[in-house]
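Here we show just some of the chains, and they stay where they sit in the whole.
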Amino acid sequence: MWLTLWENAIRRKLRELAEGQRPMVIETQGPSMSRYRGYFQRDVPEEDKELTHVGPGTPCGEYLRQYWQAIAVSSEIKDLPKAIRLLGEDLVLFRDLGGRVGLLHRHCSHRLASLEYGIISERGIRCCYHGWLYDIDGTILETPGEPGDSAAAAKLRETNQHGAYPACEYKGLIFAYLGHPDKTPSFPIYDTFEIPGVELVPYSVIFRCNWLQVTENGMDPVHSMFLHTRVSDPQFSETWGVQGEVQYYDGKLAVYCTIGRRVLDNVWVRVQENILPNITQSGAVLSMDGKTTKYFGRNSFFRWCVPIDDTNTLVVGWASFGDRTDPKEWNTVENIEKLEQGEVFDRSYEEEQRRPGDLAAQTGQGPIAIHKKEHLVSSDTGVAKFRARLRREIRALQRGNQPLEPREPPNGPIPTYSGDTVLRIPILDPQNDVRLIRDTVKSVLKILAEGDQLVGNERDERVILGLKELESHYQ
Amino acid sequence: MWLTLWENAIRRKLRELAEGQRPMVIETQGPSMSRYRGYFQRDVPEEDKELTHVGPGTPCGEYLRQYWQAIAVSSEIKDLPKAIRLLGEDLVLFRDLGGRVGLLHRHCSHRLASLEYGIISERGIRCCYHGWLYDIDGTILETPGEPGDSAAAAKLRETNQHGAYPACEYKGLIFAYLGHPDKTPSFPIYDTFEIPGVELVPYSVIFRCNWLQVTENGMDPVHSMFLHTRVSDPQFSETWGVQGEVQYYDGKLAVYCTIGRRVLDNVWVRVQENILPNITQSGAVLSMDGKTTKYFGRNSFFRWCVPIDDTNTLVVGWASFGDRTDPKEWNTVENIEKLEQGEVFDRSYEEEQRRPGDLAAQTGQGPIAIHKKEHLVSSDTGVAKFRARLRREIRALQRGNQPLEPREPPNGPIPTYSGDTVLRIPILDPQNDVRLIRDTVKSVLKILAEGDQLVGNERDERVILGLKELESHYQ
């Protein structure tokens, strides 16, 4: 520690200060004063627009629009429309009486009244002001104020289309595609959408900050050791505080990071993945502590981080509960909030200060974090790789390349890897345990990948067999 | 309707979606995808500044300033000043102890303290900070901090005038003129200000959107058939839902629209008028249903739509109650609110969504509606004419022309025409009833105009006689 006689002197005098006596004249020429650099570091540079500005026409916005996005929880949309803002556009979301969801530009094509006051109809939505009726694809079905036989009105309905985006529902979430209609991708099905014994619980929260701050957190495993464990009380198991061996990988459709940790006689290998551009997925959070053997544990959440606009983000996804992840008894509203940010959402400012979660950490970075003021270190490698990858993809799209499109292989859903494997691999050689952990991580990844050509039970069996074999070498 | 086998297929699969099964790959190349035009219609053009920007120096602001405006209800101004914002200026409104109303620039000429904290005096208002006393015309009466014999202070008082606008009170409302003082028009008296048996009830409400959206609604009779009737429950009589024959007229001082409707054996002729630039007047609203004969019914409101600034509007006026309009038993606070927007004002967001009124419709168009995104149709003719008329008047003023000034004729108040006439004119020929209704409207207008050279009872008798004669032709 940095204790000098001078430091003690300062402490003594500052204590005298606090007790109200004449303060020592603060050294004005000494080296200690020059350590105070606040005055020289007051600049506030611009944000990295390429990765953070998401409104219509922006490169990043255009990139995000190439993909189906989860935009709401189905159960929020009942018999009223919902005003919703996505990627800087004012829209309205509704489900018509025929059960079809629609996502339309908010202002009626007639005279701009807001469709948030529209009337849900058998088919589509009807504007409150003059009754124009829009189908879910924006077709103008009726323009009631006009004479029934009006050719001009018929022509207007045929030649104009109210702005709309295709939307669909799936497993309790509503999805939409906001990109160029001629390039509508298929709706990608990932393996974690259907895992026997695992229940998907839809949820949605809002972060009042830029989308990138929320999303890149998935490639930052080190924060869990601090924010969620060491800094205040452990929000998850205290074993999360164990410094892990971290590696980062740039895959075809996603970026990954792996954390290898020793927990007693076990090596705990965790895989987290950010599926491009804005999906994050990770292993069990609430119940995982590395103390119990586990073979090919799966994810505990799958979430889209969708920009509302440049300074607000909507997180929509599923929490997963079941034996292969956080068991079902963990399925409560409060626990889902903790899954999302380590703490529940509705708290006082003081509670947030005392036990900050991801919401405080990410929102506190500012409405749009100014990267030029950062000092990244080796533990930020995942974040840096993720940003670099996004930038490459954004620029490729700007140059006219086809965006990367996730497609299921011929025989089943897209395989993913998030989750935990805990193998009983006791310490062999204390001097070389780091090496052992790293090798174990590599081996686990290799085994996971061997399952890629298989699906469902076959894949599980193959991977689990491989992991048990690996473990057996160390018994 | 647009039902194809393919559409049914989509519906079926979307239902499967909602039930959680694997979603069909959404057709990505089909014609249906290209119907989703949201991506191509994301632009947000500029608003029409010429008609909507109203601050100091703007053409539209200058135009509106040529006219006396109702700016408050007398009973709101008691023994305290009121901070008020009009046409983008911060002002203060008060009534001194001598009973005279004053409308002054809000910031004291001395050191800018706000006169909303001023002290109401026997004569004028006294600033709280250093006691400077201002008369209602802005004359600086006292500068107490200065020596009583100070020549400099006397000179300052003589050569400087605090910004003020002439104001007066009339029938429970406060009016002001905010234009060039050398061009102060006389205060125009309209016929509906004094109708025997009709009580004027002052009121005031605020719309959080641009003045034009609020005012042009008066020339949009078609919205009543939808917003106030068909869309949710009828807010007025259900006969308002009957599609009417609508005509629009550009008059000397006002623009008008007429709606002719058949109601059983009656032809109901309604006249609505927008007196330039920002007054709207219309017939009975709460009790009118066209089912009972009526000769020369009069207006139910006379209201000024005064800009607070570019995105907020103050509506001030009178509701009228009496036999010739909505009868006196309708005179309640709640009914006046319904008169104003079809619904009461203080409601939850959900209530507003379920039963939207004019407030939802107009505010929902945006802070300033972007006309370039509109698609006007024939039923918007009145709105289009009104905007075109405003633009002509605004440009004429910019070129240096005298503004149109309403003046009473030599023998009495300015005649207006808003109101309802219901004549027993049964269907003659079902194929030609539209023609009959149109002819009736024309005849009614002609008869109304015949009364122009008369006033009061004489005018009423002449017009009513004429209407009865017209009706008698059809018995």
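Going by the order they are written in, the chains are A and B; count residues from 1 in each one.
Here, contacts are C-beta pairs under 8 Å (C-beta built on N, C-alpha and C of every residue); 3 or more make two chains touch, one makes a residue touch a chain.
As the structure is a computational prediction, the values presented were derived from the model and not from experiment.
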> How many subunits, all of the same sequence, make up the entire complex in this structure file, 2 of them being shown?
Replying inline: 3
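Simple rule for what comes next: only the chains that are shown with their structure count from here on.
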> If you average the Cα atoms of chain A and of chain B to get two centres, how far apart are those centres in Å?
Replying inline: 48
>> Help me check something: in the complex, which residues belonging to chain B touch chain A?
In response: 1-2, 11, 14-15, 17-18, 20, 22-23, 25-26, 28-29, 32-43, 222-223, 225-227, 230-232, 350, 352-354, 356, 360-362, 364-366, 369-370, 373-380, 383
>> Touching residues of chain A toward chain B in the complex: what are they?
In response: 56-57, 65, 74, 80-81, 89, 98-100, 103-105, 107, 109-114, 116-117, 119, 123, 126, 128-131, 135, 137-139, 141, 143-147, 150, 152-153, 156, 160-166, 168-172, 177-187, 189, 194
